[in-house]
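Here the complex is missing a single protein chain, while all its other protein chains stay put.
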Amino acid sequence: MPHPKPKGRINETTLRVRYAETDAMGIVHHSRYIPWFEVGRVNFLREIGLPYKQIEEMGFLFVITELGARYHNPARFDDAVIIRTWLEKVHSRGMRLDYQIIDEAGETLVTGFTKLICTNRQGQPTRLPADLVRLLTNES
Amino acid sequence: MPHPKPKGRINETTLRVRYAETDAMGIVHHSRYIPWFEVGRVNFLREIGLPYKQIEEMGFLFVITELGARYHNPARFDDAVIIRTWLEKVHSRGMRLDYQIIDEAGETLVTGFTKLICTNRQGQPTRLPADLVRLLTNES
Amino acid sequence: MPHPKPKGRINETTLRVRYAETDAMGIVHHSRYIPWFEVGRVNFLREIGLPYKQIEEMGFLFVITELGARYHNPARFDDAVIIRTWLEKVHSRGMRLDYQIIDEAGETLVTGFTKLICTNRQGQPTRLPADLVRLLTNES
Partner (left out) sequence: MPHPKPKGRINETTLRVRYAETDAMGIVHHSRYIPWFEVGRVNFLREIGLPYKQIEEMGFLFVITELGARYHNPARFDDAVIIRTWLEKVHSRGMRLDYQIIDEAGETLVTGFTKLICTNRQGQPTRLPADLVRLLTNES
């Protein structure tokens, strides 16, 4: 996994670490950052103008095919963290989004990426909705 | 919530505490016992002969309407815990299941209950499947 | 569980439902509202002036002893929900907080309560920090 380098439009979403997201080591459990990537992804799509909820209503689903994460520094309970999300690559049937989670001081906590493909409701891979491709192309 | 008292058939399911289920207090997070109740519920139904998966395939859904839990002693990472599940009450459109989670020494960790109603796929309350009522009646 | 009736200072926290919080029924899994209660609790304490993080740093822990929830209407992916949190009761070594989760139209989704006791780092029940009692007394 090449280290993510922010580019194009970057969505920034701030959230506060929940107690339920910590583990017995006193830090955020490594699996708990993955839903934060998803929060970033959903807000990125909302920001460019096509909320994921709307994409689902149009009959498309986004299925994650690959995931990577590097853990640089831990987040802790009640920390405010910022999820930075941007489009790394788009192709006809899918895309890769990259993430950088930073703390309030700007220090990098976690970086990562997800690759996803677009399917119809029957689970068959299909082209990304044309509206989305247009919006993504404007942003990158 | 009256304290659960085991009766009738009791399903016993053993599971081991996952690290991901602990929190920064070094114990299992209180919300994490709730999916264990569900594991007990699913295994109770399997044991009496009608797996929940099959109930869903028949077009029924079980929707939780009320939940209660009392926390007596904490579970910790890697503990083996036993979930004891039994039917407290059944009525035409729903039922109440009760739970007792104990450790290997038999000490009570958590007790609780869930009330659920049966709906069809459109979310409308409906009678419990007749097969299930028959099986439950035999057990209680 | 008597139905919660809001009183005194009410903290309102808005959050958006994450995809990871839904289940195969297409709605938020019933266990997933419990960490939201916790988010409300943490923000209630912050709002009255004594963040839970600070309470922990002072050497106190809050341990949940009882939990109740009633499910009225389901939340769904991407819904904005409001968690309303207030103090129901405070006593020397613990308190009960009540919760009402509503949607943007004001409809009640879930109500509930948690009872907690205060312990020291060794897990022994102890009096609530005096500063907290003073702040809570002003609010109720």
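For clarity, chains are labelled A, B and C in written order, and residue numbers in each chain start from 1.
Everything below uses one rule, namely that a residue touches a chain if its C-beta (ideal position, glycine included) is under 8 Å from a C-beta of that chain, and two chains touch if they have at least 3 such contacts.
On a predicted model such as this, the values are computed, not experimentally measured, just so you know.
Enquirer: Under the definition given at the start, what are the shown partners of the omitted chain?
Expert: By the stated touch criterion, the chain not on view contacts A, B, C.
Enquirer: Looking at the whole complex, which of A:Ile48, A:Leu61 or A:Ile82 touches the chain that is not displayed?
Expert: Touching the chain that is not displayed is residue A:Leu61.
Enquirer: Provide the residue numbers of chain A that touch the chain removed from this figure.
Expert: Looking at chain A, the ones touching the missing chain are residues 1, 25, 30-32, 34-35, 38, 61, 63-71, 74.
Enquirer: For chain C, enumerate the residues touching the unshown chain of the complex.
Expert: Residues of chain C in contact with the hidden chain: 19-20, 22-24, 26-27, 29, 31, 76-77.
Enquirer: On chain B, what residues meet the omitted chain?
Expert: 18-20, 34-35, 38-39, 42, 51-53, 77-78
Criterion: only the chains that are shown with their structure count from here on.
Enquirer: Find the most central chain, measuring centrality by the gap between its CA centroid and the centroid of all protein CA atoms shown.
Expert: Minimum centroid-to-centroid distance belongs to C.
Enquirer: At the chain B/chain C interface, shared numbers over all numbers used: above half (same) or below half (different)?
Expert: Counting which numbers both chains contribute, over half are shared, so the two copies meet through the same residues.
Enquirer: So what's the Cα centroid distance for chain A and chain C, whole Å?
Expert: 28
Enquirer: If you average the CA atoms of chain A and of chain B, how many Å lie between those two points?
Expert: Comparing mean C-alpha positions, chain B is 34 Å from chain A.
Enquirer: Where the CA atoms of chain B average out and where those of chain C average out, how many Å apart are those spots?
Expert: Computed value for the inter-centroid distance: 24 Å.
Enquirer: Please list all residues of chain B that touch 2 or more other chains.
Expert: 31
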